[in-house]
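Removed from the display is one protein chain of the complex; every other protein chain stays in position.
Chain lettering (A, B and C) follows the sequence in which the chains are written, and residue indices restart at 1 in each chain.
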Amino acid sequence: MYQRDLGATEKGSPGIREMVLNMGPQHPATHGVLRIILKLDGETVVDLDCDIGYLHRGVEKICENRPYTHIEPYFDRLDYVAGVSNNLAYIEAVEKLAGIEVPPRAQYIRVILTELQRIASHLLWLGTHAMDIGAVTIFLYAFREREEVLNIFENYFGARLTTNALRIGGLFYDTYPGFEEQVRAFCRIFPERLNEYETILNENRIWLGRTVGVGVLTAEEAKDLSVTGPVLRGSGVKWDIRKAFPYEVYDELDWEVPVGENGDTYDRYLVRMEEMRQSRHIILQALDRLPQGPILGKVPKMIRPPAGEVYHSIESPKGELGVYLVSNGTSFPERLRIRPPSQINLQALRKMAIGHMVADVIALIGSIDIVLGEVDR
Amino acid sequence: MTDKPEKPKSAPKVSAKKPVASSEPPPITDDPIVDRLRQQFPEAVLEAIQLDWPTLRIARDYILRVCRFLRDDAEAQFDFLTDLTGRHIPDAEKPFQVIYHLYSFPRNARLRLKVDVGQDEAIPSVVEVWSGANWMEREVYDLFGIRFENHPDLRRLLLPEDWEGHPLRKDYPLLFRYNRWTQEHLNMIPFDPEGEYTGKFE
Amino acid sequence: MVAHRRRNWKQAISRFLLLDLIKGMIVTFKWQAPSKCYTVQYPKVRPRIGERFRGAPRLNRDPETGESLCIACNLCAVACPENLITVTEEVREYLDEASGKVKKKRFLADYLYDTSRCMFCGYCQDVCPTYAIELTQEFELAIYRRKDFAWTWEMLENGIDQPVYTR
Partner (left out) sequence: MELVERIISNPVMMEYVWKPLVVILILLFIVLTLVAYLVYAERKVSAFIQARLGPMRVGPYGLLQPLADLIKLLLKEDLIPAEGDRAIFKFAPIMSVVCALVVLAVIPFGWGVATITDINIGLLFILSVSSVGILGIILGGWASNSKYPLLGALRSSAQMVSYEVAMALALVGPLMFAKSLSMTAIVEAQRADHIWYLLYQPVAFLIFLVAGVAETNRTPFDLPEAEAELVAGFHTEYSGFRWSLYFLAEYTNMLISSAIAVTVFLGGWSFPLLDRLRPEHPGLFTLLSILVFAVKVFVLIYIFMWFRWTFPRYRYDQLMDLGWKWMIPATLANILITGAIIMIGQETLGLTKVTGGEYGERLVVPGLAGKAYFIGMAWLVLVPLTWIILAIINRRSYDFNLRAQRQIRLPERPATDDVFGKV
């Protein structure tokens, strides 16, 4: 109703060629309440417009009216499939602003948890992406493995999705007995399961036909569109915040940044699959080096960072999740801006999709990996 | 049932305690990029300080030219717009601020630009420099009401087109459940704490 | 590291023989054994809940005296990001057994916990000095009436009546 009329009828009177198709907000493949207005010529997309905001809750406004200690649960609800990563972005921004040191054990555990979260998030992406393209079985296989990660989370923080995992200055919970064994057991079975998914998909001609050459985004276009995360890496830009601005203990660990060549849907798929392997590699290293010691640093009772501002970003599973925090010296933030990676990546959809078919739009939404909780905030 | 009265609550309550004193951030004196920028546009850089990243305060009219210069300059190479956001400072002379976070892939460096915008003033859009600024500027327009000149498609991004007010302004009430838009579109019934809400169709 | 795709003759031949499809079909066939089933038959079989799980709230009583552990300090209400806890206190006189004097002390008069707004973040139980408020492993919170989401003191101590399904 509020969108511009896409002009279905204005062009030609006798032979109307274009059809306007309203996809969403309730549509099985838009991953939530994304509304896409497609202008179609036959089944080819001539133009599209994304209408977001159906899930807008004003998180930034809420956060301005909460003390620093109360904001973290709201971050769980942004990218609700990657709660720990969101927590980490906020917590680190506050720590950076207030100058709080985090003990090494807490840092290692944070790395383990965020990488587990990355695996969980990517598994959810894999499942939904494959299901959008029609391979329903992968969806349930991926969820089965994701369940293992969520079980670890449940044992660790007592919640599966909205973890509220970390505390300013460290962690609230120390590891539970059997944590290491459970994580290692998961790491043991995980690669072979990943191989199985790749057996089903990687060489499958239908999968290749649906993904190769679909939605090509060159490196220049990707940079121009401020795209981050696996979408950027799929386009061949070797850039990861964990390497560019290492936070926590990522600079002590040995891992690589997977990069695609062509910037199509298939490359983004390959990059994410490889990222899961790298995450597992990071987890195992961090487990080996996990030091003993306290898990909470010296934290003032009332967190009141000095007046100032900080922009801190982490590599969330979707891309660069940034928190721009302005403090006025009180215990409430003056301004808190969340840089939502999937919202900014979603901008690239239009560039990718025009000229493709309706079915490819679905595949592209999946390959951008959006979560509407984060897009709309 | 805890039904709160609908009173607008804008400012946090706990601001009575005195803020922690902070030292003044050091000004930037020997950054080659800032020097070049000052050389190129003598009136553009109003202030240059070192926060977590170098932060430049740019005059409003120059922002488009500065951004294009920073992107194209062989030394600066800020080819990536990480973030674009706004801020409302009600007491300031120019109450709005638009904040740009730039990033340079070749140099792995960030830069923050700030532009003060007065009430009812517009600011040049940087979409032609980085297309990624499109939705970010739309969002700032949506939530702060800052207009961007020459933006290709300046509509509200998150809120409905006919929504009134800009939520991230400090004077916008936090609890704002019953307003004209919701009355027109949502058919909301006032909540009765004594009523029975069974969740079934009635 | 570049995630690259292999294109060679071997792959071309395998595509001619439909091996790429057959390989996938073997994987899906392999998982069919009923022993590899992952389903938990929920109402019949209770899922295993983590020890730290944050579920339904509970106000604990002193196991010996049966009195509420809550001292009406209001910390949980302050700690709650959603402001959903309402603690009402009253000052009562009581007989201190150690000294034998009549003293004045704050007691809990009423406790209201609005689960419809609860995020289960666990800040209330973290901050509680006497371990009175606690988020238990109970996760069945569905209720027919919206006003029943506001849990009173009594509901918090005794839990709510959930129908137990057996099949």
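Throughout what follows, a residue touches a chain if its C-beta (ideal position, glycine included) is under 8 Å from a C-beta of that chain, and two chains touch if they have at least 3 such contacts.
From a predicted model like this one, the values you see are computed outputs, not experimental measurements.
Trainee: Out of A:Val33, A:Leu253 or A:Ile362, point to the residue that touches the absent chain in the complete complex.
Mentor: A:Ile362
Trainee: Of A:Glu115, A:Asp132, A:Glu154 or A:Glu320, which one is in contact with the hidden chain?
Mentor: Counting the whole complex, the residue in contact with the absent chain is A:Asp132.
Trainee: Under the stated touch rule, tell me which residues of subunit A contact the chain that is not displayed.
Mentor: 4, 6-7, 19, 21-22, 27-29, 39, 43, 46-47, 49, 130-137, 140-141, 144, 200-201, 204-210, 212-213, 216, 225, 262, 264, 347, 350-351, 354-360, 362
Trainee: Spell out, residue by residue, where the missing chain touches subunit C.
Mentor: 5, 7, 12, 15-16, 21, 24-25, 27-29, 31-32, 34, 36-39, 41, 167
One rule holds for everything that comes next: only the chains that are shown with their structure count from here on.
Trainee: Compute the distance, rounded to whole Å, between the mean C-alpha positions of subunit A and subunit B.
Mentor: Chain centroid spacing, subunit A to subunit B, equals 23 Å.
Trainee: Could you work out how far the Cα centre of subunit B sits from that of subunit C, in whole Å?
Mentor: 37
Trainee: List, in ascending order, every residue of subunit B touching at least 2 other chains.
Mentor: Nothing qualifies.
Trainee: Could you say which residues in subunit C touch two or more other chains, in rising order?
Mentor: Residues of subunit C touching two or more partner chains: there are none.
Trainee: Which part of subunit A faces subunit C closely enough to touch in the complex?
Mentor: Per the touch definition, subunit A meets subunit C at residues 66, 69-74, 76-77, 137, 141, 144, 147, 151, 154-159, 162, 164, 172-173, 176, 196, 199-201, 203-205, 256-261, 266-267, 270-271, 273-274.
Trainee: Inside the complex, what are the residues of subunit C that reach subunit A?
Mentor: Per the touch definition, subunit C meets subunit A at residues 1-5, 11, 14-15, 20-21, 23-24, 27-28, 31, 38, 49-54, 79, 81, 119-123, 126, 135.
Trainee: State the interface residues of subunit A toward subunit B in the complex, per the touch definition above.
Mentor: 2, 52-53, 56, 58, 60-62, 64-65, 67, 96, 223-227, 237, 239, 244-245, 304-313, 320, 322, 324, 326, 328-332, 334-335, 337, 339, 343-344, 346-347, 376-377
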